[in-house]
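A single protein chain has been removed from this complex, and every other one stays in its place.
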Amino acid sequence: MRLALTSEDARLQSELREFFTTKVPESIRSTVRNGDHLTKDQIVEAQQILNAAGLAVPNWPVEWGGKDWTPLQRHLWHEEMQAAGVPAPLAFNASMIGPVIAAFGSQAQKERFLPATANLDIWWCQGFSEPDAGSDLASLRTKAVRDGDEWVVNGQKTWTTLGQYADWIFCLVRTNPDAPKKQQGISMLLFEMDTPGVTVRPIKLIDGGYEVNEVFFEDVRVPADQLVGEENHGWDYAKFLLGNERVGVAPVGATKLRLALAKEHASAPLADGSRPIDDPVLGGRIAALENELVALELTALRVAGNSKDGKPDPVSSILKLRGTQLQQDVSELAVDIAGGDAIASGADGAGDVPDWAQHSVPTYLNLRKASIYGGSNEIQRSIIASTILGL
Amino acid sequence: MRLALTSEDARLQSELREFFTTKVPESIRSTVRNGDHLTKDQIVEAQQILNAAGLAVPNWPVEWGGKDWTPLQRHLWHEEMQAAGVPAPLAFNASMIGPVIAAFGSQAQKERFLPATANLDIWWCQGFSEPDAGSDLASLRTKAVRDGDEWVVNGQKTWTTLGQYADWIFCLVRTNPDAPKKQQGISMLLFEMDTPGVTVRPIKLIDGGYEVNEVFFEDVRVPADQLVGEENHGWDYAKFLLGNERVGVAPVGATKLRLALAKEHASAPLADGSRPIDDPVLGGRIAALENELVALELTALRVAGNSKDGKPDPVSSILKLRGTQLQQDVSELAVDIAGGDAIASGADGAGDVPDWAQHSVPTYLNLRKASIYGGSNEIQRSIIASTILGL
Amino acid sequence: MDFNLDNEQIALRDAVRSLLAASADGREKVVATEPGWDREVWGRIAEMGLLGLTLPEEYDGAGAGAIELTIVAQEIGRVLTPEPYLDVVAAAELVLAAGTDEQKADLLPRIASGETVAVIAHAEPRAPFGTTAYGVTATEGADGWTLSGVKEPVRHAGSADVLLVSADAGDQTRVFVVDASAAGVARTTYATPDEAYAARIVLDGAAAVPLGDAGEEALAGSFACSQVALAAEALGAMETAVGTTVEYLKTRKQFGVTLSKFQALTFRAADMYVSLELARSMVLWSTMSLAERGVDPVVASRVQAEVSRTARHIGQEAIQLHGGIGMTAEASIGHYSARLTVLERTLGTGAQHLAALTASVEDHGMVELLG
Partner (left out) sequence: MDFNLDNEQIALRDAVRSLLAASADGREKVVATEPGWDREVWGRIAEMGLLGLTLPEEYDGAGAGAIELTIVAQEIGRVLTPEPYLDVVAAAELVLAAGTDEQKADLLPRIASGETVAVIAHAEPRAPFGTTAYGVTATEGADGWTLSGVKEPVRHAGSADVLLVSADAGDQTRVFVVDASAAGVARTTYATPDEAYAARIVLDGAAAVPLGDAGEEALAGSFACSQVALAAEALGAMETAVGTTVEYLKTRKQFGVTLSKFQALTFRAADMYVSLELARSMVLWSTMSLAERGVDPVVASRVQAEVSRTARHIGQEAIQLHGGIGMTAEASIGHYSARLTVLERTLGTGAQHLAALTASVEDHGMVELLG
């Protein structure tokens, strides 16, 4: 057992902190800190700055820009990035399809896609969920039928996050409807979002924003060389993809940043000179959240050190479950600190209500998704109960 | 809608308050307030004082000592009694077997048992639960076989509360093992605990006390006229019994008393002159519990007014669920107020640690039962989900 | 003690329910643009006598009381009626409680008829909840009073004709009547998280007339009444949220069966129902208390503390049990959660009300509800 970082890790940590806080434009970082929405351009700019420094895809094979870091080093990278308010590289590219192509793609696919994916020249979206399937991913019904050198795709995806910005989609399709199990007979296709027959319909969310989409496929023709790996093995790749990224599954650094900011806001005097943080009940809530985040971060560090075989460590379910709970709790705290100001959500940065207070309710509402998307907390509990506890 | 009590109800309330606080010996009431165990004699004495004043069994038919009160009046009776620290009439007698005999017993049984039951000349215990059955009451296996004018009982009961004090037991037995449903073929027998073949083994609980028992039956011969109502209809009587007493299902008055006492204890200065209640976090917890008890009491009042057909109102599940949660929360509060003093549980009233602090942990541990016994909170949630919400 | 509505009250509830149901379909379109509510519906509400429901007959009111008001509030909550009903009733009640005879005779019939929309402008950026005004200053000059400063965010101020503005009048906070279209009154309107509109009001020497002798005491009374009514509105919204969620569990299939087959989910629905019923008891009690005993800030804090807790519980669980669908604006449930989120911090957060209760926790032994 050893708490201290090795001098090598400590040096890496301070280099990363230096990089993130000085090389990424303050305008981007303050957008993140204010809880404002990042534009597509800001996200691309940030990732390209990281990629130019070799810091966009450290989890990839070295040959494609990876770093061969230890899990702890990747954790440091992720935490420093989040704490600095730097947007993480787009998950669909860096954590999802990139590693899948690197592991299962053909050499041609690697060369064609990986550099562009790392540099966010291609913006990927994920075509997994379907209406009526919800958490039951494997029940998907979008089908692809082989026609010569092409696959013809028909069906519908939903919850496609940031699909409205996407250039390409990685899409699970049913290629063998007669497979004995629903997990079999699924393949993974890659195709451009402007292929004829693809229609994107953004879904308005309860915070008034748009970040997920319905995507419809009508006779979409996909060249056969855009199938990943083997036909009918898509479910394996999907599992690899979903389990691949343990580091970052719990938004620890981002939540720490939000909590530190909430503390800052609670320390500013109100109109009568009082400070919210001086209320011992609120102060106690902050202290408790801070402590629970410490426990979560330590657990993330502990898990980061375990197993490297690419399989989902079921303990990552703890991180997802608890991480999203705390993320939501901190967003709730911000709303409570905002008090009556919280209803000024539409003031758009103007007026006398502070920006953070304006964003507090939309953020709170938006983050209800955290315990639903990417494997709901009910799914996480099921995984813990069955896989870890054997129940 | 009307909040104020009618003048009649207000008069009844003040009469009851006067009675409970002056006619029941202070020694008994202070035992209750201190959270100490009542002796059997104290329980009998209290009930006989109530019975002499016609206040032991107001829920019974008037002919057998009942009061024909409105649900609100019964609520007032129950709350004033608990708030005064007066032990409620023994539930097995007053709320359980008494009403069953009054409703389903023969005239001979009524005359034989009801007066003695009201006056606690007979101490009843309940023979329902069995090992391995838990919440699944109807799976009981204790059987009774007819032999001439007698039933011969063999089997085992458990969780028999205060069975060690009991003179008689009302016991569910299987009289028709071939009935198509497990709820059928069950009968209810009454017999003396000193009948040959009855053995009582007290079960030590985690607070070190004894209040439940295993009761074993080996060829126990019960006269046939001690069967309640009809053969094989015992399950109906059991359901009537369990659902009969909505008033009092949530221990509101007793919990209010405990919370008021906790507040008193938290207001006493510590060795350094500080008072626990001045800690805003603890104060806030008290205020929140108090408020939640208000909501619960109001709900109990609201439900008390509904349906009088003797069937269990599913809403009583809310009272049981929430009532036991708050009861447990208040016991937890007391432990926290006691701080380091809480470990002096064995001091037996001596020493310098206040009595209430000595009792705090055993009471807390003992009350874990509240959400288990009498239909666990999981059972209550099932009832709410299925019966009320139709899920 | 009786928790049941009488026949007349049931008739009122049913009439309001069908009135509001008739306009519920048009809600989505109405809230999409300013002012976020429909003057035609407003007219029908006025016609039914609801705007003057609690006003005396001499001001064209119906002379009803707190029970009737919370009946309407609950129905509003059930269908998320966007019209600024409780906002305007609160303003009318404040005029009734503290205005001069002239002011009452001038304003109240106009409000009751629906002709004039009046709202209380008390909120200020970064002000703690209470009855004191910090950010607007009232100055008395030769031509009367003028107000300067900022009120924000004030719900429905953009569509109001009359503003009742609290201001720092030197030695005390006083309430002033301000013509919303007068010189020196600038309003910037924006959306709130629950699909309504609020405004930033910049006052720059705006002409103002004191509302009788209305000061902090009058505001406290007004807030305590509104807190009960808002709790009733929240109760209505929670009722629908629980009902909608239960229906969803019964119909939505996952892994081949309806969600109602998952015990963990049905238990959580049961807990939501428990919260709902506890909140209902508090709302009914605080309503009766207001009707029979008048304003009591402790009672108002009790119902607000309880409803805030349950609104949060139900608002959060309703979305979670809906899963992804619950996140979309297309489904109704998220709008209920959003409205509940706003309601639980209107006129004080749950934490603030609990702090108020904490401050008085030593004033009594047991809480006595009866007698």
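The letters A, B and C name the chains in turn, as written, and every chain counts its residues from 1.
Assume contacts are C-beta pairs under 8 Å (C-beta built on N, C-alpha and C of every residue); 3 or more make two chains touch, one makes a residue touch a chain.
Keep in mind the model is a prediction, meaning the values are calculated, not measured.
Participant: Among the chains in view, which touch the chain not shown?
Facilitator: So, spelled out: the chain left out of view touches A, B, C.
Participant: Identify the residue among A:I206, A:V315, A:A347 or A:I372 that touches the chain left out of the display.
Facilitator: From the options A:I206, A:V315, A:A347 or A:I372, the contact with the absent chain belongs to A:V315.
Participant: So which of B:A116, B:L242 or B:I372 would be touching the chain we can't see?
Facilitator: Final answer for the missing-chain contact: B:I372.
Participant: Touching the hidden chain in the full complex, which residues of chain C are there? Just list them.
Facilitator: The list for chain C reads 262-264, 267.
Participant: With the missing chain put back, which residues of chain A would touch it? List them for me.
Facilitator: On the side of chain A, residues 1-5, 9-10, 13-14, 72, 76, 83, 256-257, 259-260, 263-264, 267, 277, 280, 283-284, 286-288, 290-299, 301-302, 305, 315, 318, 321-322, 378, 380-382, 384-386, 388-391 touch the unshown chain.
Participant: So that we can see where the missing chain sits, which residues of chain B does it touch?
Facilitator: 129, 132, 134-136, 139, 158-159, 203-208, 212, 268, 270-272, 274, 279, 281-282, 328, 332, 335-336, 339-348, 350-354, 361-362, 364-365, 368-369, 371-373, 376-378, 381
By our rule, only the chains that are shown with their structure count from here on.
Participant: By C-alpha centroids, what is the most central chain here?
Facilitator: Here the chain at the core of the arrangement is C.
Participant: Can you compute the centre-to-centre distance for chain A and chain C, using the mean CA position of each chain? Integer Å is fine.
Facilitator: Chain A and chain C have C-alpha centres separated by 38 Å.
Participant: Averaging over Cα atoms per chain, report the distance between chain A and chain B in Å.
Facilitator: Measuring from centre to centre gives 53 Å for this pair.
Participant: In chain A, what residues contact two or more other chains?
Facilitator: 279, 281, in rising order.
Participant: Give me the residues of chain C that touch two or more other chains.
Facilitator: Those would be 354-355.
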